[in-house]
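Below is one structure. I have some questions about it.
As you look at this complex, bear in mind that one protein chain is not there, while each of the others sits in place.
As written, the chain order gives the labels A and B, with residue 1 at the start of each chain.
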Amino acid sequence: MISDVFIPAVSSLGAVALALGLIIHFVSKKFHVEEDPTVKLVNGILPGVNCGACGFPSCGQFAEVLVETRNSTMTCPVGGADLAAKLGEALGMTMAEPKPQLAVLLCQGNNDVARQTAEYLGIQDCWAATQAFAGPKQCRYSCIGLGSCIAWCDFGAMRLENGLIVIDKDLCTGCAACIPACPTGVLVMQDKKASRYFIACNSRDRGAATKKACDAGCTACQKCVKVCEDNAIVIEEFLARIVQDKCTACGKCIEVCPTKVNCIRLENDLKAVKQKQAS
Amino acid sequence: MQSVKLKVSYAPFVRTKDSIESVMYNVALALAPATVMSVYLFGMRALLVNLVCIASCIGFEWLMDTIRKKPASCLDGSAFVTGLLLALNVPSNLPLWMLVVGSFIAIAAAKHVFGGLGHNVFNPALVARVFLLVSFPAAMTSWPVPFAVDMETAASPLGILKTDGVEAAMKSLDLMSGFYGTMNGSMGETSSLALLVGAGWLFYKRYITVYIPFTLLGSVFLFTAIFHLIDPAAYAPPLFHMVTGGLLLGAFFMATDMVTSPLSVRGQIIFGLGCGLLTAVIRLWGGYPEGISFAILIMNGFVPLIDSWDLNDRKAIHHKKLQTT
Partner (left out) sequence: MNTFRTGGIHPPESKLTGNSPIEVMPLPSELAIPLSQHLGKPAKPVVKMNDEVKKGQLIGEADGFISANVHASTSGKIKAIKPHPHPGGQYAMTVFITPDGKDEWAEGLECAPADWKRLSKQEILRKIKDAGVVGMGGAGFPTNVKLSPPPDKKIDTLILNGAECEPFLTADHRLMVESPEDIVTGLEIMASLFDGPLKIAIGIESNKQDAIETLQRYALPKQIDVVSLKTKYPQGAEKQLINAITGRIVGEGELPFDKGCIVQNIGTAVAVCEAVCRNRPLIERVVTVSGMEITRKKNITVRIGTSFSDIIAFCGNMSDKTNQVISGGPMMGKAVFSLDVPVVKTTSGILFINNLALGKSMERTCIRCGRCVEVCPQGLAPWLLANVAQLRHFDEIQTLGLANCTECGSCTYVCPSRRELVHWIKYAKALVANRQKRKSA
């Protein structure tokens, strides 16, 4: 019985397996593609999230182009200075350090301070909402508050709080993947700084209209412009803007801002930063 | 006027009254004649089988939703229809625990493993039926005789055809009684009349199209007719194949399942032809007397391929146009 059934079955299957194995072996030898070990090395250093911040669709492609061109100005914004140093070491050259950036929301119109128009009951996505109307908040420049950017962020740096996006500065790598997710353009990239003042408002409406729509809106009252000693604040289209290069973070503008919820925001407390530096 | 709070959504602002529930319960309604026939033919035991299958399918659906942390979909009708179809696909004397096992296979292994309603590749009720058939072949092929009082069982006409040949099979069945349903078989598949009435309702509500059932039945008819003409002694006439087994139940209610059939007309015709030919081949030369379940399941597996052919054609059309403009 065993010799009748078992032996022919095992031997025939074994022969088939052997033949296929030989074919695979031959094909893999014949069509072998030589891979540059440096590309593999560089690829290992890169974060491997394929976020697209460098301008290439994937980390692998970035590595290939970098190894081929040896272009020292190519940077990975996500990895920052550490990664640039590691890449330089691997390739035996000095890589340019990326200018670290950060996504910033120019809006403070949460559900408490921003007036609403109508309730939105369509697809819960900001772009979809703007196809139906100007958005559930009266201010058409505001953060729509449906959180589309959360899904676009590869690093989990966004979350929704009370109808407003909050960005975790530690998790944000500055890859800018979230920017196209925002239909109102209230989400922008800014250079990463230890501390900064900025106008957290995007409303280009006249002062009266802004005030009617939101308690945290910049009404272009000019008070901050007058008090600023560095001439770092300009007003464009009824909206103040702080020129980051000139701002010395003296904090005088915050004191004079008359809006109910200060439209000028200080990001990272200066005192805390100084303490950290001292210690 | 101040009390009015405006709500914004996207057009259109009028919608059809149809919903998943209405589609599913209308399919269940279309199965009602066959269900009534099953109780009429096989007695209260058939009613019990129906109830156990439906209840356990809904129960497992609820359980799977809970485990997968999904919104409860157990009452959307799909589990109800799966349970009903499973019940109509088994003999009425099947032990109840087997029904519960079958329901578990249908809902958990065939449906929720793939992602729940709309994502399953294979028809859940058929997967369960085939599972039961290969696991418990004896129980699944001992057919109660209609109106039997003492659980009398006998082979089905297709079974006789397989084991004893054409002459014996033709002698065992008069075609008209097969049409009305007084023959041995699964609970819901015996009465062609009841199934046709139900199919009429589905056509009237436009829940199914003519392409799948008619290509399926047509190809079985033609295929068996050709072989019957070649050798009437070895092959049964096509009408015998039409009324026996689960052919009509499969053609109108299982192959047409929206989730597991192709979307395009072209795809549906291919699907129907494939089901029909496989059924005929299995019936004529296969190891099992009945082939419709296997045929539909095999073709279910081809649906993604058929659909992607359609998709690539669409892409080709638009790609050409995008380039010319």
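Everything that follows uses one rule, which is that a contact is a pair of C-beta atoms (placed from the backbone, for glycine too) under 8 Å apart; a residue touches a chain by one contact, two chains touch by 3 or more.
Note that the structure is a prediction, hence the values are computed from the model and not measured.
Touch with the chain that is not drawn comes from one residue among A:50, A:130, A:244 or A:262, which is A:130. From the set B:31, B:88 or B:117, the residue in touch with the chain omitted from the display is B:117, counting the whole complex. Although one chain is not drawn, the whole complex shows that of A:81, A:96 or A:121 it is A:121 that touches it.
Among B:68, B:171 or B:318, the one in contact with the hidden chain is B:318. Although one chain is not drawn, the whole complex shows that of A:90, A:160, A:188 or A:209 it is A:209 that touches it.
Seen across the whole complex, the unshown chain contacts chain B at 1, 3-16, 18-20, 22-23, 78, 116-119, 207, 258-259, 261, 263-264, 311, 314-315, 317-319, 321-322, 325.
Annotation for chain A: contacts to the undisplayed chain at residues 117-118, 121-125, 127-128, 130-134, 140, 180, 183, 205-206, 209.
Keep in mind that, in the parts below, only the chains that are shown with their structure count from here on.
Considering their complex, residues 117-123, 128, 131-133, 136 of chain A touch chain B. Within the complex formed with chain A, the chain B residues making contact are 5-10.
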